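As you look at this complex, bear in mind that one protein chain is not there, while each of the others sits in place.
In this document, chain identifiers A and B correspond to the written order of the chains, with residue numbering beginning at 1 in each.
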Amino acid sequence: MTKPGFSIVFFKDSGYRIILNIMGLMSKDIITTVDLPKEDVEEIMKQSEAMLLFLRDGRVPRLLKGKILATMFFEPSTRTRLSFTSAMLRLGGSVLGFSGTEGTSIKKGESLEDTVRMVDSYSDIIVMRHPDMGSSALAARIAKNPVISGGDGHNHHPTQGLMDLFTIMKEKGLRGVNVALCGDLKYGRTTHSLIYLLAMYGLGINLVSPASLRMPAEIVKEIKRSNGCEIREFRSMSEVVSDVDVLYVTRIQKERFLNISEYGKLEGSYRVDRKLLGKAKKGLIVMHPLPRVSEISTEVDGTPFAKYFDHAAYGVPVRMALLSLLLGKV
Amino acid sequence: MTKPGFSIVFFKDSGYRIILNIMGLMSKDIITTVDLPKEDVEEIMKQSEAMLLFLRDGRVPRLLKGKILATMFFEPSTRTRLSFTSAMLRLGGSVLGFSGTEGTSIKKGESLEDTVRMVDSYSDIIVMRHPDMGSSALAARIAKNPVISGGDGHNHHPTQGLMDLFTIMKEKGLRGVNVALCGDLKYGRTTHSLIYLLAMYGLGINLVSPASLRMPAEIVKEIKRSNGCEIREFRSMSEVVSDVDVLYVTRIQKERFLNISEYGKLEGSYRVDRKLLGKAKKGLIVMHPLPRVSEISTEVDGTPFAKYFDHAAYGVPVRMALLSLLLGKV
Partner (left out) sequence: MTKPGFSIVFFKDSGYRIILNIMGLMSKDIITTVDLPKEDVEEIMKQSEAMLLFLRDGRVPRLLKGKILATMFFEPSTRTRLSFTSAMLRLGGSVLGFSGTEGTSIKKGESLEDTVRMVDSYSDIIVMRHPDMGSSALAARIAKNPVISGGDGHNHHPTQGLMDLFTIMKEKGLRGVNVALCGDLKYGRTTHSLIYLLAMYGLGINLVSPASLRMPAEIVKEIKRSNGCEIREFRSMSEVVSDVDVLYVTRIQKERFLNISEYGKLEGSYRVDRKLLGKAKKGLIVMHPLPRVSEISTEVDGTPFAKYFDHAAYGVPVRMALLSLLLGKV
């Protein structure tokens, strides 16, 4: 989908039922968070808030009745796929698609371009996950309908970034909040999408990772250049836990390490438990894009620090907001 | 979902359109048939009858419009999964979920608890099949929404038990009926769920199985203790076929036998064919939870004995009843 060259965003603060905007996001694609204008992000946050209220009321308007979302998952996913599905169904729309390439024409050698053209003609909007970096952008160029990336390789996962931002906004607000991104920052695409949004709102950015899994240098450079913000780096969570308001934890995959003993040594520095949180700043929240394996001890689950399940639940209103905005039904 | 501590059940016998009840089942979980109160079973039978009439009329009220059923199938299933899906769609609701663990975050090492929490936040009611005994009860403790077990290992399959009971009720009534449960009673979870319901209604219970595949002793003991009913045991179907009104046949899996020749010897005693049915009591019906392999000869299909396909079709109204009752929309 080509993006319209012109967009006027218009806000009303008088309650969640009156959201007027002159279709700033309509028909756009959501591929990364890098080039997303702040007006669009604000519109998404606003609309997400409205959707959250509808969900809590149990009365969601069937804005997308008759519309079809195509879910093209070339790679495993439950969370992203099911939360988009839930979002579409809540709004009265329908869903079709595939999950995994078994039993698809991709197995017969069809090109991604041809597969996208086909699915585009069967639906009104596409969400796609694919292992190759840049595949979402390619799909967006081909498709007539809006394309939302559900993750392309190690590159980006923009809707996760948006629901991360929404979670921070709901739980801590967006003023003077200090955030630590922790774990595998090299391959962790959710952190690549979130960091641009943190910079956009001027939040404090702290990067905590093993030396071999640092945030890609070009991302750090670009953010420093365009936002002029300071980014601090650390090697263990215990160094930041008493200073930050948000501990955003990601999984470190054993497979990333050639040397298993090196992994063993690191593991402890990237694990959240009651001991670590004993030193936490007052009001600190722990977030995680999930699934978690052992990065967060289950002993944290019942504590006020634990916001990772609320975080996951926010995925539905944020994706409802995106679907309705991109389809121009608000 | 925690169950409400108090429930008043109220019945009217004046036709299928007027079913009033003060939400006896609303928000409950259906995990086994062991602790299901008789009022609840009666409510389900009543509501199933109503749903059957709606289906025959071709005019089903869209009671569950806007509601989402999540189907979490960690193990293969077509019948249970598709009949729940059909039931939900017939009532105007929608369905999301997964079938098999390929392509899910379980493969990435996510715990069952975390997966349930996620799916719970995307839906209004869950049906789950999982290979581990007790997994359904665990899911029910975690989820905020009602959980229905679609089978947990060799333990229970309560909705199959309920549709078995409904089939007997529709085809033979529930007074003075003599039932034989035949085949693999050790691992056959459908018989574990059905036997409690037979006892609840005081139906005659006959158990027909190889010695190595007998109904677990603790189940037999518990039923004798709590219901004071008599349970008779046999080793071949020919011993009971002239006495019983219902022959409930299950599959004996070859894999259960270490010694293949032992299996060969037994097979004949657990196969329903015209020869066996030549000695049948007048009006006897043959039921099977399906899929069948060779336990029932296809030569029986066209005869008046064969009720296994009607039996399967009753799965839809019974599941419609459950979904609508648990969601409080009747």
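Criterion: a residue touches a chain if its C-beta (ideal position, glycine included) is under 8 Å from a C-beta of that chain, and two chains touch if they have at least 3 such contacts.
Since the structure is predicted, the reported quantities are computational estimates derived from the model, not experimental observations.
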Statement: Of the candidates A:Ile30, A:Val119 or A:Ala313, the residue in contact with the absent chain is A:Val119
Message: Under the stated touch rule, tell me which residues of subunit A contact the chain that is not displayed.
response: 66, 68, 70, 94, 96-98, 102-111, 113-115, 117-119, 121-123
Field: Those residues of subunit B which, in the complete complex, touch the missing chain
entry: 60, 62, 73, 76-79, 82-83, 85-86, 89-90, 92, 94-95, 99-100, 290-293, 298, 309, 312-313, 316
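Note that in this section only the chains that are shown with their structure count from here on.
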Message: With centres defined as the mean C-alpha position, give me the subunit A-subunit B separation in Å.
response: 41
